[in-house]
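My questions all concern the structure below.
Omission of a single protein chain aside, the complex is shown with its protein chains in their original locations.
Per-chain residue numbering starts at 1, and chain names A and B are given in the order in which the chains are listed.
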Amino acid sequence: MTDTTALLEVRDLAVYFRGAAGVARAVDGVSFFVDKGETVALVGESGSGKSVTALSLLRLIDPPGRIEPGSVIRFEGTDLLALDEERMRQLRGRRIAMVFQEPMTALNPVFTVGDQVAEVARIHEGASRADAWKRAVQMLARTGIADAERRARDYPHQLSGGMRQRVLLAMALLLSPALVIADEPTTALDDTIQAQILDLLRTLQQETGSAVLLITHDFGVVAEMAQRVLVMYGGQVVEAAPVRTLFAAPAHPYTAGLLRAMPRIGSRRTRLDAIPGTVPPATAWPSGCRFRDRCAHEWEKCASEAPVPIEVAPGHVARCHLVSDPARRAAANLAGAPT
Amino acid sequence: MRGGGARALAFALLRGAAVVFVVVLVSLVLLHLAPGDPMARVADDASVPDGMREQLRAQMGTDRPLPEQVVRWVAYAVRGDLGFSVSAGLPVRDALAHALPYTLLLGGIALVVGFALGIGIALAQVRTAGRRLDRWLAAGALAIWALPEFLIALVLIELFSLRLGWLPTSGVRDLMLDAGAGAGAQLIDRARHVALPALTLALVVAAQVARHQRVALQEAWGEPFVRAARSRGVREGALLLRHAWRAALAPTIALAGLALPTLASGAFVIEYVFAWPGMGRLAFQALADRDPHLALGCVVLTATLVVFGGTFMDIIHARVDPRRARAA
Partner (left out) sequence: MSAPLRRVQVAAVVLGAVVLAAIIGPWLWHVDPNAVGPLATAAGLPPSAAHPLGTDENARDVLARLLAGARISLAFGLLAASVAAVVGAAVGILAALSRPWVDRAYMSVVDLGLAIPRLLVLIIVTAGFGRLPWGWLAVTMGVTGWFGLARLVRARTRELASGDFSVAAFALGAPTWRVAARHLLPNVTGTITAAAVLAFANAITLEAALSFIGQGVAIPTASWGSLINEGRAQLGVTPWLTVLPAIAIAITVVAAGALADGVERGAPWRSTGGAA
């Protein structure tokens, strides 16, 4: 688990958006790593910065957003932020692939899905038209699309939501990338399809040996898929732990709140009303701890001093003053949450 | 397009025929209301061959009730008889047959060049968005959109014919060119004559297309599928030329199809300026010489061209946009 063996290492990642309303610090000092072949979940409410984090890994932040100097993204030993645009482009879709939340809008409506899958092979491996098409059809078949040869000639609007998401998975995994970033890949789908797609992702991941960074707000998905979890709030990672540890003993009040909000086994809908209030805008984080406005355990120190990540146990880190204050922590009883 | 395509096409053609019929109807009503029956008056003109007078009176005379007149006119028209042009001294059909190829040539060149130019301008604008070239191109497109066609024609004549002397000011061919000159020389001469009117009309088309295409391109450029394609390693050039442009093409064709009637009016005026012997010139000649049969023939033929041109654009639109193809 040292830096040299990690597939992806992110250190002090900061992404700011400079606009008329001021500087939005959407991502502000995020550090984490992903090992080869593992699945890491990135969890948080909308506005927590998880999608921006995902996009910045591929350097797809559009102006006025910018990855700030001092950020480090190291992938397979190379510093992605130092690559020229052409080298970066060669990495996209080949070594790092992305699966988007809305398969309908992520597919170009005027090309057949087969064309769009084949395009990946043509761009990165210079495959001939016929060869790329053949591989696209094979890959579509591997994602469980029946009659792939015919379906490949369909346009996105002719497919169901679940099939479109299979197409996106086919594109992402066609070249066996080392890392797949899946941004809420099942949110737009209904429950039964959701389970199928997650199964498929897991199967394909085993075949290709890819690591997956799974972005979600759904702890049900986390429990099913991930080995480790990163919880984001206010543009920062507030807690990182192995899945089991996190569920059993959350160290951050925000994580505990998310877990409490999780409905019992059987339903996957997550309700976040267990945490009062809403995420403040990224232009106006509170001083000190960014969560303190919504935290039941706030005290003076939380406003005066921003907490730094502290190790709770090996592999378990939290960004909360409670960690270094055992008395208060015991009183807070964060682990009283259901599993 | 499969399956339902034939029915959709039949329906579109039927609708086009209905529109043309309404044009005929409105035109005949207007001529019927006009004082002194301009249609029948033609038969009294000295230039009408004797054998034709009785027929013309029967065919075009507006002394009969309007519905009967309409039925008669249509009955003759479908057989290709559109009356007699006193100003040309020919049956209207023959006058139109002479003019039509010239108009189609001009319009065809202008549409192809104009579309290519308009799309090129829009692509250049999107690539240089916010920079100086973008602003210049936008200003140029606005100016061409705002100026009447004949002014653009005058500017081009002034520049290319009078100042630079590169191209002739009007007509279709050099009358001084020896008839015995080689086919190559004849062709070059024709090309030099068509260049300016075609360029003028092409610029008008291009300004229209560029305006629509730029909006559509910018919209497509902001779509999530462009970012998704970028995340797969698609090159920036292919992103614009393949992904965004193809998605933006369909709405542009649809809007350009709607602009056809305006373009037809523009083509008429341009033909007049360049003394180009097409439908527009014929129509204005009909007006100047008070030749109602010819005017009516020009109007109906032009309406037919415009309406079925629009249908044709619609078919291309459905081809280009798979979402439409399903609906059609």
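Assume a residue touches a chain if its C-beta (ideal position, glycine included) is under 8 Å from a C-beta of that chain, and two chains touch if they have at least 3 such contacts.
Just so it is clear, the structure is predicted and the values come from calculations on it, not from any experiment.
Shown chains touched by the undisplayed chain in the intact complex: B. Considering the whole complex, the residue from B:Ala34, B:Leu133 or B:Ala185 that touches the absent chain is B:Ala34. Set against the missing chain, the residues B:Leu154, B:Leu167, B:Ile188 or B:Ile315 yield one that touches it, B:Leu154.
Note on the undisplayed chain: of the listed residues B:Val172, B:Val205, B:Ala295 or B:Ala318, the one touching it is B:Ala295. Although one chain is not drawn, the whole complex shows that of B:Leu137, B:Ala303 or B:Ala318 it is B:Ala303 that touches it. Listed for chain B, the residues touching the missing chain in the whole complex are 19, 22-23, 26-27, 30-31, 33-35, 38, 142-143, 145-151, 154, 158, 162, 258, 261-262, 264-265, 268-269, 272, 283-284, 286-288, 290-292, 295-296, 298-299, 302-303, 306-307, 310.
FYI, only the chains that are shown with their structure count from here on.
Annotation: 54 Å between the Cα-based centres of chain A and chain B.
Those residues of chain A lying in contact with chain B across their complex are 58, 60, 62, 89-94, 97-98, 100, 102, 105-111, 119-120, 123-124, 155, 157-158, 171.
Residues 223-225, 227-235, 238, 243, 246-247, 249-250, 320-323, 326 of chain B are the ones that touch chain A when the two sit in their complex.
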